[in-house]
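Only a single protein chain was left out; the remaining protein chains are all shown in position.
Here the chain labels run A and B in written order, and each chain numbers its own residues starting at 1.
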Amino acid sequence: MRKAKHKSVETRHMEERRELYESLKNIDRRSFLKVSAVALGTAMASGLAWPHSFQPASVLSPSTSSQGAESFRFAYISDSHLYKKDLNDRFVRALLRSVDDVNSMDPQPDFVFYGGDLAQLGQVEELELGAQILKDLKAPLKIMVGEHDWYLDMGEKWQELFGEPIQSWDHKGFHFVILNSVIEKDFWTERGMKPMERMMTVAGLDNGMQSSFTVGSEQREWLKNDLSKYSNDTPLIVFSHSPLYKLYKFWNFWTDDAEEVQAILKRFKSVVVIHGHTHQLLTNRIGNIHFHGLLSTAWPWPYAPEGMPELTIEMSRPDPFNPNDGCGNGEVITHTDGLIDKVYSLWNRNPITISSTYTSSWGKRDRPPMPNRPSY
Amino acid sequence: MNFLTLFKNQKGLFILCLLLVGAVVLLAPKANNDQTSDIPKGAHGEATMEYQLQELDKLMPKVDVSETPPGFDPVIWDAFIPEDNKMTPERVALGRKLYFDTRLSKDNSVSCATCHDVTRGFTDQRDVSEGIGGQLGRRNAPTVLNAVLLQTLFLDGRSPSLDHQAKMPITNPIEMGFPDGESAVEAIKDDVEYQKAFQEAYGRDINYEDIGRAIGAFERTLVFLDSPFLRFLSGDKDAISTEEKAGWVLFNGKARCVSCHHLSPSNPLGTDNRFHNIGVAARQPDFEKLAREGLKTLAEDPTEEQLEELALNTDLSELGRFMVTKMRSDVGTFRTSILLNIGITPPYMHDGSLTTLWDVIDHYNAGGEANPFLDGGIEPLALTEAEINQLVAFMFSMTDDRFTEENNRQKKEQKALAEKSRPERDEDMAFRRKLAFEDRAKGIKKQQ
Partner (left out) sequence: MKINKTTVLLIIMLIGAIWVFWSCEQEAEEPDSATTGQEIADSHMAQWKRKNPERAKDWVAEEKERHKIMPPADNTDILKGQQADGHTYGRYTELDILTWARETEKFVVEGSRIFHSADLLGGTVGVSCDMCHPDAANTHPETYPKFQAQMGRVALLRDMINWCIENPVRGARLDADSPQMRALEAYIWAQRKGKTLNYGKH
C-alpha cells in the first residue's frame, strides 16, 4: 500500500519555487537552464493538463524579454470544413463543440484564432453558417482564410464576412501577422473550369491538377514592409494556412516560396509560425523559426509518407470508431522570450503540450509522449 | 328480512353486488402477480440468505470446476484464472459460504449477497446500493453474473481482479463497514468449520487475502452464457424472433452499439472493457464544476482507501475513472456495461438513473448528454420507435435461459413503465433537428 504525500498544489508550487531560487545562486547560465527545464519537465511528466502556475522561463532571463512581451493565452479552432447542416451535421456539431470548449475556458483567452477552412466548398451557406456559429464565441475572434474558403468565388464571400485576409497587429508586446498563404497559380482558365470544378479540384488534398500554395511576391513585399518597423528582438507570431515550409508536395503540405518567406523572417531573434491545413500534431524548427500545426475539428489527416520533420512526435493513429478521435482545438501560451507552448486539446485524449523548451532545445528536453499506435 | 326480498329490492341487489365485488378483490390473488412478494426478505430488501442458497442450488448444475465452462474458448478461459487461485471444489465451496455470510459486515446484516442477490439478477435492482445502517451509496451495483470475464472490476475499473474486488466492500464504511481486513478475519476466526475449510482450500490459516480469493473462486463459477441469442449465433435460426433479429442488425449497424459493446466468441459479454463518457454523469447538476474541482484536487496523491472513499462517498464519484487514473481524458467515464443478462439487472447506468431499457436507448438515440468530455462515438442515431422496440427486444434475448421467469417479469414491468413515461426521449436531438452542442455554444443552460 502506497504512502501518500499530502501536499497541496500550493505547497508543491512553493517548494518548486524555493528549489529554483536556491539553485539560482552562483551557477552559470547553462546549469541554470538545466535546472529550470527539469522543474518544467517534472510538472509535464505528471500528466497534468494545465500549465503549472510557476513558469521558470518567465524568471529565466528578464533581460532577454524585449519590448514588454508578456505571457498570455489565446485559443484556436481550425479547419472545420462545414457543409450546410442538412447535408452533414457531424462537422457542424464538432465546430459547436469547439466553440463550447473555448467558451468554457476559465479564465477566458485573450482572443480566439480561427485557422482557416471554415467552409468545405466555399459556398455561401457554409461560410454564413460558420460565421454564425463563431459569433457565439465570448472572446474576440481573429480569422484566417484557407483554400476551401477561397477557391469557389476567389474569396469574395469570405472577405464580405470577415474582412481583410492579410492583417497585422500588436498585442502585449507580440507582433502578429496573418498571411493568405494559399495563393495558387492559375490552373483553371486554360482547362475551362467552372468555379465549382475549380473548388472541387482544390478541395481534393491529393488532387494533382492544382498548383502548389504560395504566399506570392505581392504579399512578401507587404510582409517586408510591415515588419520593417520592428526590431530584430520583437517577438513575432505569423499565422499561415499552408505550413511555410516544404513537407509533402503532393498534399500541398507545402509553400512554394517558403525559402523567400523564411528569408524575410530570418533576421528576427525567434519567430513562431502557426499553420493550419495539416489537421495533425506537427512540429518543426528551421533556424530561428518554430513551426506548429493546428488540429482540425472535422477530421485528422494521416502523416505524410516522406518529408516529416524530425521534431514531430506524431499523435497516436486515430481510431476510426470514434469520429472525434484525432480532432480537437487548443490553445497557445506565449512566453516573454517570444516562444510559445502549443497545447493540442485532443478530444477523448489527454492534451499534449509542445513546450517552448522542446523546440528551443531542438527536441532534447521536454519531449512530448510517444504514440502507442504509430501511423502507417 | 327475506333473502329473496333482497333480490327483488333494487337497492338490496346493489349492496349485494358491492359485497361480492369486495370479496373478490380482497380474496383473489393480485392480477399482476408480483412474485417477489412471496420471497422472504432480509434486512436491506434482499432475499434471505437461506432462500438465496436454495435458488442458487436450483440454478447451478454440478460441474467440474477445474474444467473450462462448456462452449467457452479454453485459451481465453485460462487467461482469466489467476496463478495463485486455481479452481478447486474446496475453494469454490468456501467462497460460496463466505459470499452469503453476513458476519463479514460490522453489524452482521450485510453480505455480498445483499447487493448481489441471486433472486435479483445477482445485483439488487436498485439505483444505488444500501449498506450497513441503511446507508445509501452512490453507484449502481454491477452484476456478478459472468464477472469472471471482465478485465477490471468496479464501474471505474479500480480493481484488477475478482479476488481483489471481493475484499473492497468489506472495508468500505457504508457497505460492510469493517475498519480493516483484520477485523473481518476476527469476525469469522473462531468458526471451526471455517478453520477447516480454509485449510482444505488454501492450506493456510484464515487470512484476509484468502477470503478474497475464495469469494473470487466462487464467483468464477457464475458463468451464465446460455441465452437464446447465443444459440442463434451458434446456428439455431429460430432461437430468436424476427423482431430480435432486426434488433441485432441495428446493434451492428445504425445504432452503432457494437462500437463499444463488443460481442464475439472470445468476448461474449458485450463490453470492450474500456471507459467511456456517454454523458450520464453530465446530467448531475454542476458536473463541470466538479470536473474542474477534480482536476485540481487530484494533483495530490491519495491512497487506495482515500480513493475508495472519494470515489464512493463524495460528489467526486461522478467523475468515474478519472478518480483512478487522474487522466483528463477519463473525466466522467465509466466502464462499458456487460450486455449479457441485461434484462434482469435494472436500473441502468452507473447511478441507476435509467430505469428501463427503453430509457437507455432513448439516451443513446438523443446522442447522450453534451459535455466537454463526451465520447466522440456517441452521436444522435435517428432511430424510430419501431427500431427502438427491436433493440430492446434484442437485449432481452440476451438473458440466460435459467432466468427466463425473471426476464419475462422484467419485460412486462419495464414495458409498463416505458408506456407510462419516457423521460429521456428527445426526437429533436435524435433526428438531428437540433444539434448537441448548439445550446451550449450559445451559452443557453439546460433546464434541469
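As a convention for this text, a contact is a pair of C-beta atoms (placed from the backbone, for glycine too) under 8 Å apart; a residue touches a chain by one contact, two chains touch by 3 or more.
Just so we're clear, the structure is a prediction, and the values are computed from it rather than from any experiment.
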Per the definition of touch given earlier, which of B:74, B:134, B:253 or B:443 contacts the omitted chain?
B:253
Listed residues A:114, A:162, A:213 or A:251, member touching the removed chain:
A:251
Given the contact definition stated above, which residue among B:234, B:264, B:384 or B:421 touches the chain not shown here?
B:264
So one chain is hidden, and I want to know which residue out of A:165, A:323 or A:338 touches that hidden chain in the complete assembly.
A:323
Residues belonging to chain B that touch the chain removed from view
252-253, 256, 258-260, 262-264, 267, 272
Residue positions on chain A contacting the omitted chain are 83, 87-88, 90, 120, 201, 204-209, 250-251, 299-302, 305, 317, 320-321, 323, 373, 375-376
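Here is the rule we use: only the chains that are shown with their structure count from here on.
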How many Å are there between the centre of chain A and the centre of chain B, using C-alpha atoms for each centre?
45
Applying the document's contact rule, which stretches of chain A touch chain B when the two form their complex?
1-9, 12, 46-50, 85, 89-90, 92-93, 96-97, 99-101, 103-104, 106, 133, 136, 138, 321-325, 327, 347-351
Note which residues of chain B are touching chain A in the complex, please.
259, 277, 288, 292, 295-296, 299-304, 306, 326-329, 370, 372-377, 379-380, 432, 435-438, 440-443
